[in-house]
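The chains shown are only part of the set, and none of them has been moved.
Chain IDs A and B follow the sequence of writing; residue 1 opens each chain.
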Amino acid sequence: MRVVTLTTDFGLNDWFVGTMKGVILGINARIPIVDITHQVPPGDVRAGAFALLASYSYFPKHTVHVAVVDPGVGSARAAIAIETANYFFVGPDNGVLSLALAEEKVRHIHRLENPKYFCESISRTFHGRDVFASVAGYLSRKTPLRHFGPAQEDLVRTTIPASKRSSAQVAGEIIYIDHFGNAITNLRQTDSRLRPGEIGRLTLPNERRRIPIAQFYQEVETGKPVAVLGSTGFLEIAINGGNAARTFRLKIGSRVILHRSSAE
Amino acid sequence: MRVVTLTTDFGLNDWFVGTMKGVILGINARIPIVDITHQVPPGDVRAGAFALLASYSYFPKHTVHVAVVDPGVGSARAAIAIETANYFFVGPDNGVLSLALAEEKVRHIHRLENPKYFCESISRTFHGRDVFASVAGYLSRKTPLRHFGPAQEDLVRTTIPASKRSSAQVAGEIIYIDHFGNAITNLRQTDSRLRPGEIGRLTLPNERRRIPIAQFYQEVETGKPVAVLGSTGFLEIAINGGNAARTFRLKIGSRVILHRSSAE
């Protein structure tokens, strides 16, 4: 059995996500459908791409991942389906799939152009329902990608900003702020050259703050800041029992500096 | 296999929706349950009715649609189940089912009065769990409607306000504002007498704003307003990449005027 996941900026106030599921179940009544999130900030393709990157690999093989953050809906932007060694991906060709795909061995990319696999009447404003959900339903029933439309070679890419190393430090930035106010940086374990438990610290240039690197939140006292290697594989800034983004006024793009242990 | 959908104003902060699903799964362990939305504004029967109207027909035949926006819970208002040519509907008889039913061929309407099909102990404040979820579970197992209680002839209706035509224009109003700030009007394609792509425009009397009618959001520049025939079949006012309701201070009931092409 395959699984379908949904990652969108459709929110939960309206009927958008529910109708996508109705379309999928109309094509494959037995498929489990899992919401990753529908609270991607409206039109924020990179945030949607990051949510998909952080989650897709925890699903069983052959899961069909649908991501729809699609400010260009109805315009000439392509709609695509992709098969990798492990998964299927469906969405607009605007970068929303690309962070996950950078980690995967891509086998086929096909454009979605065959209306046979779409809803009967196709709105120009809701391809999430009329194109992407419908194609996901067919993919979950093992329809081959080539039935949907012609192959293409590559896809539009979005990227995580690169960190910058100098001899004693690495300059990074905040790329995501989560529900708890934890601020995820673009610094990976490998950037830090730190082994778990090794001493190091982060500083926030605008706050003159030194933040110790630790293994879990409660290694520091309640109310104190701490940087931990988060569950996504990136260093994140937290406050034990608090909200780091609010306290330090961190935003997407806020700068951080990682000082390695040798620079203590 | 049947599907059950849920449309409520119960929100997502508490356990209300989860317990409804527990009751349903206790009666039919294999039924897929889909959330349409639980963020209907508290007690707003017409908004709930509109969410159901906008979504119900995208589900497979025989889906059991449950809608609970029920400010009169526990009072003398009736609880009903309805069978149409295509679907089943369950909820309070207060209008929340009526916009969808206006599009359907109604076969049977029965009152929910037989406690055999309710939870063992029935709260006076949570019929969503103790009456409607339970009956939906039995409906998904094909229990005939007549088992639930006596037939009735009609149901309480709510309506979408009518638009008003004069020779060169149609006067309408905003009936729903979605997550993106798109403001859905009560003007349908047929009201406009416009074919897709034909020239026309909307004006907002309070804003002295002319809004071109187009086919999709990106037909206008980023930040510019546009009216499109939305995925619900109604004209909606959007800003490409922005929030029209906030920018133009549109609310439910705000007036709009549609000028047909001949009036340009």
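Descriptive notes on the structure:
Assume contacts are C-beta pairs under 8 Å (C-beta built on N, C-alpha and C of every residue); 3 or more make two chains touch, one makes a residue touch a chain.
Here the structure is a predicted model, which means the values were calculated and not measured.
With respect to copy number, the whole complex recorded in this structure file holds 3 identical protein chains, 2 of which are shown.
Note that in this section only the chains that are shown with their structure count from here on.
Between the CA-based centres of chain A and chain B the separation comes to 31 Å, rounded to the whole angstrom.
Partner chain B is touched in their complex by these residues of chain A: 10-19, 21-23, 25-26, 29-30, 33, 42-43, 71-75, 119, 123-126, 129-130. Remark: chain B residues 1, 3, 5, 7, 12, 32, 34-39, 51-52, 54-55, 58-60, 63, 178-180, 215-219, 228-231, 236, 240-241, 243 touch chain A in the complex.
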